[in-house]
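Before I ask anything, let me first share the structure, which is written out below as structure tokens.
A single protein chain has been omitted; all remaining protein chains appear in their positions.
Residue numbering begins at 1 within each chain, and the chains themselves are lettered A and B in the order written.
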Amino acid sequence: MTRRVAVTGIGVVAPGGTGAKAFWDLLAAGRTATRGITLFDPEGLRSRIAAECDFDPLEHGLDPELSRHADRYIQFAVVAAGEAVRDSGFDVGQENPWRVGVCLGSAVGGTTRLEHDYVLVSEGGRRWDVDHRTADPQLHLAFSPSTLASVVAAQFGAQGPVQTVSTGCTSGLDAVGYAFHTIEEGRADVCITGASDSPISPITMACFDAIKATSPNNDDPEHASRPFDANRNGFVMGEGAAVLVLEEYEHARARGAHIYCEIGGYATYGNAYHMTGLTSEGLEMSRAIDGTLDQARLDPTLIDYVNAHGSGTRQNDRHETAAVKQSLGEHAYKTPMSSIKSMVGHSLGAIGAIEVVACVLALKHQAVPPTANYETPDPECDLDYVPRTARPRKLRNVLSVGSGFGGFQSAVLLTGPGGRTR
Amino acid sequence: MITTEVTVDELAALMKKAAGITVDPKELAQSLDAPFGTLGLDSLALLGIVGELENRYSRPLPPDAERCKTPREFLDLVNDTLKAGA
Partner (left out) sequence: MSTQRPRRAVVTGIGVIAPNGLRADAYWKSVREGLGVLDRITREGCEHLPLRVAGEVRAFDAADLIEERFLVQTDRFSHFAMAATVLALDDAGLGAVDPEEAYDIGVVTAAGSGGGEFGQRELQKLWGQGSRFVGPYQSIAWFYAASTGQISIRGGFKGPCGVVASDEAGGLDAIAHAARGVRRGTAAMVVGAAEAPLAPYSMVCQLAYPELSTVEDPDRAYRPFTKGACGFVPAEGGAMLVVEDERRARDRGAAVRAVVAGHAATFTGASQWERSREGLAHAIRGALAEADCAPEEIDVVFADALGVPAADRAEALAIADALGAHGTRVPVTAPKTGIGRAYCGAPLLDTAAAVLAMEHGQIPPTPNVFDICHDLDVVTSNARPAELRTALILSRGLMGSNAALVVRRGGDLAR
């Protein structure tokens, strides 16, 4: 018998507000959280804007040790996981800890800390033979990407499969997908999943400058992230985390948990095309969508909303518009498709999980979040992108899709109450 | 004042350095109208070459530089820009 997988808790740290409520308020209002970078002095960079989190770890109850020493992206994850676990009412102390897993994504992990300390040990970039004597004794925690899942597992007492996923900008979607498979295949009953990244640092901004992927719209940061708009000019960097508690359906029912929705399917494919480039046909993303729907045995005409990758680069927007048309056919034109990156920026690996949580909230509130800043239609992108204001809508089956450097194309299906219509 | 002309030889050297593509300068001179793609040079590699030249000559190249389709188009644009700014 197939094990069903329920979402029983959510937590989020996003630009514009911490916590699921603040996050949804931002999306529902169509407000943008993009601004000039304050986390470091961006002088000299081509793109000097980002969607930053106003985040005080102590205010969110993070223990003082983690507040002082842990990397920012770890702090985001622990705070979001705390919210999600509380929300689910799940108490690991009452459970078999070997049946509780953690699966969290991050694209760049401890890069920000690594860069910070690199500057110290290299005399500001002057030495190749760096000086270990001035290095932070905790530097290994930034060196290894698995620190993310490990710290969260230790915080919440998980002893089952604990894994970090790092598939670039689909890390968040893939982490949720892997966690879904982990429960479906019976390797755990509960899995704390999601993703976190804090990539707003000189090296990460500079490396996207170098390929002109980020928006140089420094004079008008609030309107810089313009997915699907004809006047888009690149993505706006973001940061944050989102965490979900996934649970085997009967396990959740047995303890009387509130069930937001179910994970209906997940699939991922590679485009085997280019590390950063996307085709204008989007066949591989379409394949991921098809695979996801196949798993749920769901007809594409039953999709009520597509949460787009919508990064705001021309090639992405064309690619994914084509992919959704390929998979949904004529139904694509009747299906709202929006990008919340217009409001919270593109937090690399984290965003996929943040977008899945946006879908959970969309199902909860029966409303589609908008694409902010969408003003001028692009003839190459002719779907309904939900311009500027959220839209009430009956939602049962919603799809979140993403693309990442390395060619990753992933899709996750969420089915709300009444959504399991074959 | 040093010359600001980027030659075919220099372009060949840049293609080797930035894209790992070995091309004989003589052959490159014969195929200046061949699309970069057929020479194995993709968009990232061209961005790398543009960045290298910008740093070498300490001046920005126009955004069209990274959109050039052929070596001739690229060399013409780059050299016109460098001459204009000399």
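We take it that contacts are C-beta pairs under 8 Å (C-beta built on N, C-alpha and C of every residue); 3 or more make two chains touch, one makes a residue touch a chain.
Keep in mind it's a predicted model, so treat the numbers as computed, not measured.
Engineer: Since one chain is left out of the picture, which of the remaining chains does it touch in the full complex?
Structural biologist: Taken over the complete structure, the missing chain's partners among displayed chains are A, B.
Engineer: Which of these touches the unseen chain: A:T147, A:S400 or A:T415?
Structural biologist: If we include the chain that is not displayed, A:T147 is the one touching it.
Engineer: Have a look at A:D174, A:D189 or A:D304 and name the one touching the chain we're not showing.
Structural biologist: In the full complex, the listed residue that touches the missing chain is A:D174.
Engineer: Considering the whole complex, which of A:F23, A:F90, A:F180 or A:Y269 touches the chain not shown?
Structural biologist: Only one of A:F23, A:F90, A:F180 or A:Y269 touches the chain omitted from view, namely A:Y269.
Engineer: Could you list which residues of chain A touch the chain missing from the display?
Structural biologist: Residues of chain A in contact with the hidden chain: 44-45, 98, 102, 107-109, 111, 114-115, 118-119, 121-122, 124-126, 128-130, 132, 135-147, 149-150, 153-154, 158-168, 174, 178, 181, 185, 187, 202-203, 205-211, 213, 267-276, 284, 287, 404-408.
Engineer: List the residues of chain B that touch the chain left out of this view.
Structural biologist: 17-22, 40, 44-45, 47-48, 51, 54-55
Following the convention adopted for this analysis, only the chains that are shown with their structure count from here on.
Engineer: With chain centres taken as the means of their Cα atoms, state the distance from chain A to chain B in Å.
Structural biologist: The mean C-alpha positions of chain A and chain B differ by 38 Å.
Engineer: Quick check: in the complex, which residue numbers of chain B touch chain A?
Structural biologist: Against chain A, the touching part of chain B is residues 42-44, 47, 51, 66.
Engineer: Under the touch definition given earlier, write down the residues of chain A that touch chain B in their complex.
Structural biologist: 210-212, 274-277
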